[in-house]
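The next block holds one structure in the form of structure tokens; read it before the comments.
Of the protein chains in this complex, one is absent; all others appear in place.
Per-chain residue numbering starts at 1, and chain names A, B, C, D, E, F, G, H, I, J and K are given in the order in which the chains are listed.
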Amino acid sequence: MHISVINGPNLNLLGQREPSVYGVETLESIEAKLKKKSITEGVSIEFFQSNSEGALVDQIQKFMKHTNAFLINAGAYTHTSIALRDALLSSSKPYVELHLSNTFAREEFRHKSLLADNAVGLVSGFGSNSYLLAFDGILSYLRNENSK
Amino acid sequence: MHISVINGPNLNLLGQREPSVYGVETLESIEAKLKKKSITEGVSIEFFQSNSEGALVDQIQKFMKHTNAFLINAGAYTHTSIALRDALLSSSKPYVELHLSNTFAREEFRHKSLLADNAVGLVSGFGSNSYLLAFDGILSYLRNENSK
Amino acid sequence: MHISVINGPNLNLLGQREPSVYGVETLESIEAKLKKKSITEGVSIEFFQSNSEGALVDQIQKFMKHTNAFLINAGAYTHTSIALRDALLSSSKPYVELHLSNTFAREEFRHKSLLADNAVGLVSGFGSNSYLLAFDGILSYLRNENSK
Amino acid sequence: MHISVINGPNLNLLGQREPSVYGVETLESIEAKLKKKSITEGVSIEFFQSNSEGALVDQIQKFMKHTNAFLINAGAYTHTSIALRDALLSSSKPYVELHLSNTFAREEFRHKSLLADNAVGLVSGFGSNSYLLAFDGILSYLRNENSK
Amino acid sequence: MHISVINGPNLNLLGQREPSVYGVETLESIEAKLKKKSITEGVSIEFFQSNSEGALVDQIQKFMKHTNAFLINAGAYTHTSIALRDALLSSSKPYVELHLSNTFAREEFRHKSLLADNAVGLVSGFGSNSYLLAFDGILSYLRNENSK
Amino acid sequence: MHISVINGPNLNLLGQREPSVYGVETLESIEAKLKKKSITEGVSIEFFQSNSEGALVDQIQKFMKHTNAFLINAGAYTHTSIALRDALLSSSKPYVELHLSNTFAREEFRHKSLLADNAVGLVSGFGSNSYLLAFDGILSYLRNENSK
Amino acid sequence: MHISVINGPNLNLLGQREPSVYGVETLESIEAKLKKKSITEGVSIEFFQSNSEGALVDQIQKFMKHTNAFLINAGAYTHTSIALRDALLSSSKPYVELHLSNTFAREEFRHKSLLADNAVGLVSGFGSNSYLLAFDGILSYLRNENSK
Amino acid sequence: MHISVINGPNLNLLGQREPSVYGVETLESIEAKLKKKSITEGVSIEFFQSNSEGALVDQIQKFMKHTNAFLINAGAYTHTSIALRDALLSSSKPYVELHLSNTFAREEFRHKSLLADNAVGLVSGFGSNSYLLAFDGILSYLRNENSK
Amino acid sequence: MHISVINGPNLNLLGQREPSVYGVETLESIEAKLKKKSITEGVSIEFFQSNSEGALVDQIQKFMKHTNAFLINAGAYTHTSIALRDALLSSSKPYVELHLSNTFAREEFRHKSLLADNAVGLVSGFGSNSYLLAFDGILSYLRNENSK
Amino acid sequence: MHISVINGPNLNLLGQREPSVYGVETLESIEAKLKKKSITEGVSIEFFQSNSEGALVDQIQKFMKHTNAFLINAGAYTHTSIALRDALLSSSKPYVELHLSNTFAREEFRHKSLLADNAVGLVSGFGSNSYLLAFDGILSYLRNENSK
Amino acid sequence: MHISVINGPNLNLLGQREPSVYGVETLESIEAKLKKKSITEGVSIEFFQSNSEGALVDQIQKFMKHTNAFLINAGAYTHTSIALRDALLSSSKPYVELHLSNTFAREEFRHKSLLADNAVGLVSGFGSNSYLLAFDGILSYLRNENSK
Partner (left out) sequence: MHISVINGPNLNLLGQREPSVYGVETLESIEAKLKKKSITEGVSIEFFQSNSEGALVDQIQKFMKHTNAFLINAGAYTHTSIALRDALLSSSKPYVELHLSNTFAREEFRHKSLLADNAVGLVSGFGSNSYLLAFDGILSYLRNENSK
């Protein structure tokens, strides 16, 4: 079983960028935690981050050939990118939308997601822990689907 | 440490009601899983379900005197009840909003939550697993707050 | 064959409340007429009225175990209660939405119904006669379905 | 006592057009049933159908000189014709708006009626039975008015 | 002369709930002040608080049989309850809408009242003093009406 | 110089239809007044009324070949007919929009005109006198244009 | 019989300001024409122009004591001044709203008038001739009212 | 194989009406080109134009009995006629929506089509060539469907 | 302690203007009552009324140098004047917004206040008594603030 | 004569991605058909596809130096990219907007195009055939322009 | 060359009013800086401030006779005054809109300007420096226009 984790714009700045909103943990540290958890669970995992909408679409197209599911924190593109939505739909793979912060506690334009209606589920607001919860959520989902 | 789980209208029908949307597991079964998990974690837990907005407000007012946090699946009241919002705000306790289904994949009027902006976080779409993920999420949150 | 009639808030005041809008007939008198009609038609019938959204949801959950269909005049809750909508959907039973007055001739907020799109049909504006027409309508519907 | 039944565009296709939405009964068959019912009730009845908004207005102006009330299924013109609304208002005669299908279960633009707020009442969703219920409704209304 | 004071959801928490918004005075203390004032004015007064919309409707239906007017702080239900609006309208008694806080200084959804357009008047923003001003206001109104 | 007067749906009922809104004068009487005025002014005039949008378009297409200008009271079609708008634009002739009643004192949907932005001017609210004022207005306009 | 003509902001610039929109005639010239016409009709007339909303309100309050009707070209204040609306309503005198240009052919914010719904009627788009038509219109209106 | 071409209001004026928008070619010339093309393709073709919404509905009902597909340039009715939409849906035949001009470059109310969502496809902006492209498009579509 | 009372456009007409809406009492009479009450309370008071937005801003700027609070009935400017809002904010003095009539029972455009969100509180609907209640309200507020 | 064909995000997946929506043909196959057609017509043609908005802008800037026109299927960027709109406008070259699917039969956010109002025309819904029709359309357009 | 500087309501309070928003500098000090700069640039300059919309319109009408351009900080009237817009348009002189604060960082109703679309340009957010930048901007603009 294989899970692909996609991170959108400015998430490479984690730990530096507005720590009061996004916490002090870096993306590397989060990925290390996910890596460790995936080893425990016997699942392979891979990561990608880009500030470019096009590069994210490119990579989803590559990952979709071998992955079982996506975890995606699309950051700002959550609210503006139909291209990402289309890439995920094209993959025909289940995905979980996740956010570090609670997007509903922020600006009005962050309340609308172009990815949410096609996602399996949504996890937001738990800081770096959102990744771990989303990982648990998609894993249960995949195992449940497999056991059907 | 104590966690209170609040369930809103029609959630007593779980397992019977529209299984294609809400799954076949009953609320009792979900509560049993949560109970077991809470024992493992050394946390006490309690449950309440009602179809009445007023009874839910009454109970939140009772629980708030001794609980550390709420997990709330307010069902239909998520989208219509300012009274529940006010009760949760009055408690000054952190809470997680959770849903069995992905509310963004359903009718337009389920896309707006009156509880979300004040929540710690949101978990939705993982079926009964949403409760377990929300439990993990609030527990990490509380432990993190305590360790500050 | 069994039909359940649900009445929402303030309908217990019928005959007293704003007679120019709602007529002078009481709810008891309407129920007596329906009872008489149901005996003629060889159908059993039962009634419930409450001012409480939660009590209405509770009762729909009870009635749904044995009834074949609902007639519902949800009054003010027609326009505000997703919980009632969910209760009716959970029952998987056909229902007719009815109103004494023509809701489209009244305030803007009475023009939107949260129940109408899932109903078999809608009868409004005929005063107490709306109940009798709705009864005829659901009966034909049920007999037609049965004869399929 | 005299009742006029007005049918708008495409209703001449009944029985042929999208039977899953509109049923298999033809307009002739419905008119025959209404005719029979009106004889039983000692009421005279007449019918008109046209695909032309102008022809419908013309006919309402003719019928209004002798009729006591209108039953109108204006079809698509329900949602777009202020001219029909004005014709009915000019007649100063009571009318019932009726529909075969439940318009609230269909496209957004069918949820708004330009006729409803001035109607006595509304009957929709009961297939061809909507005509019979509307007939009963207007008859009770007229007899009640007469007995005042 | 008799005046009935209705309090909606979470107002039983006064003095405890978000004191920076609602002040430190309890509902009991406010009721005592009103009681004292009503004795001075030679007016009888009664109080009711509930977190349940249905219970509030029930009680208004009871009070309306003997009262001359209502003072109502419907709290969160101000913005969501057509049922309360209907109950007050059914009573045919004058009422004053009141709020402790200035609702226009709060969330957008608190700017719309379903009760305001039928009220005699509105008093908001004076903390517990809003009750005393509303009492003075309705008393003058009633005396003025009586002297007509 | 030639002027064409176009009247839309239900205007043939003038004098009979809702006299409190539209006055007691008939369309024939108004046309006689306009005829008399046009003779005085040395202008030829012609009239057309139809309840049919298509017939109105047909006639505008005929009149446009010889007329200098239109006076149009499109009645209900003012607010719904892009086809009439297109016919008038196609004619490349100046026109005045007129109404018997003050449309801004009536239903919301009568506040929007699909003809107004391309008209020379607008006259409304003066009852049958609106026709005479509109006639004076277009005549001055034409003479002014000619004298340029 | 006495008629008062009110002109709002920037109308003192007539003849100088954007002649392509407003024409080359000055306000003095228009007033002279109206004066002449009023003498012919045996009606007294008076004029007021100001760029100040407050001064216009003041003057309407003065004129209302002796005038029979107002002609008002409120210019930009047509679309923004509730105070002018209130002043005209306070006068309990009939008034005609008029404009030199066709406001519906201009910016969106000029399509909404705060004066129109309470006016007798509306004349717009005929340049300086709008004043003469409006004068004729109000005169007929007043004579018609007097003859009742 | 048979194709029916429907033209809505004012299209009979082609070549005369606003040539800068609609070009100088007449409808007859366009129909001749289509006729020629259909002969080449071995397809029979027929044409209908009317300014009347009702006549267009009537004709679609007639054509639907023998045609394989519609090409429709509904002109102004594209944006206002649910009756045309219903007639096309009732036919259960594929259709292409076409326009001479690019409707998105024109008034806001021409951006919304009531026919587009059920069409096979849309061709607009190519002047008279839009008809030929739409013909090619529907032909390929039909041949492709037949070959399935 | 000093209180300044500001009255906006048309309030000088009180007692004359639409008595059914605003009552028969004049502004002078109201000011006399307030004067008397202020003497009893040992508070100095001053009054200003103008129909001009600019004059009201000028006067608020003058009063703000010595006053402790404002009572403001801005009339029509309540709904249109950001300049008054800015003047009150610039003063850094508390103010109460008051209205004679219940603005929520009137036109839609009177439901939005540009002053309300920064006010201490709001009193409306009690006729001339609104001034006395607002006076009581601001006095309690000031004494409470002083005693902090 | 030279034509440039631009394809936006996810169109490289054609043939793999959601075949029920986009068909089974690959982009290579479509380009081959266009190439063949262009040779027949004696026109040179070139192609570009990218998932990156910026790369598409870059390429349009390059192509604009030598091309006569663009065919653009901007996919998801049709609805979100003002940058593409600006690039096309900057080129001062005519372009046709095209889509494989009928965008009006899909999600609401696909009904708005940021490119359409400046395009020569629009072709959508014909699957891969949309490219060929668009090619024919632009070719006729260019030849027509040249022959002027 | 001559430049006129217009200041709207409450700007006479600069230095006193909410210094955290508007800074501590007075209008006199700003005008002195501008005066000095204009002398350096060999340009004459004049200033006007008023709290009255009408007085501002009056003054623009006076200045327009001799000035080359306006700098205008209309304060609150930026968002509400069509009269000021019309006065500036009537002048046919270029103008720059300026603001001390960044209006987009403030209340929603300050995001809409009625002056901006006709301005040469906009400068906002630089405190008193906005005046100097706007002066530089209009000067370059005028010199550039002159040198054409």
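Assume a residue touches a chain if its C-beta (ideal position, glycine included) is under 8 Å from a C-beta of that chain, and two chains touch if they have at least 3 such contacts.
Please read all numbers here as calculations on a predicted model, not as lab measurements.
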Of the listed residues A:H2, A:K33, A:H79 or A:H111, which contacts the missing chain in the full complex? A:H79
Of the residues A:S52, A:N68 or A:S140, which one touches the chain left out of the display? A:S52
Residues on chain K that touch the omitted chain in the whole complex? 96, 102, 104-105, 113, 116-126, 129-130, 132-133, 136-137, 140-141
Since one chain has been left out of the picture, which residues of chain A touch it in the full complex? 8-10, 12-13, 16-18, 50-55, 75-77, 79-80, 109-110
What is the set of chain J residues that contact the non-displayed chain in the whole complex? 52-55, 57-58, 61, 80-83, 85-87, 89-90, 92, 114
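The definition used in the following text is that only the chains that are shown with their structure count from here on.
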How many angstrom lie between the CA centroids of chain C and chain J, rounded to a whole number? 55
Please list all residues of chain F that touch 2 or more other chains. 52-55, 80
What chain-chain pairs meet the touch criterion? A-B, A-J, B-C, B-E, C-D, C-E, D-F, D-H, E-I, F-G, F-H, G-I, G-K, H-J, I-K
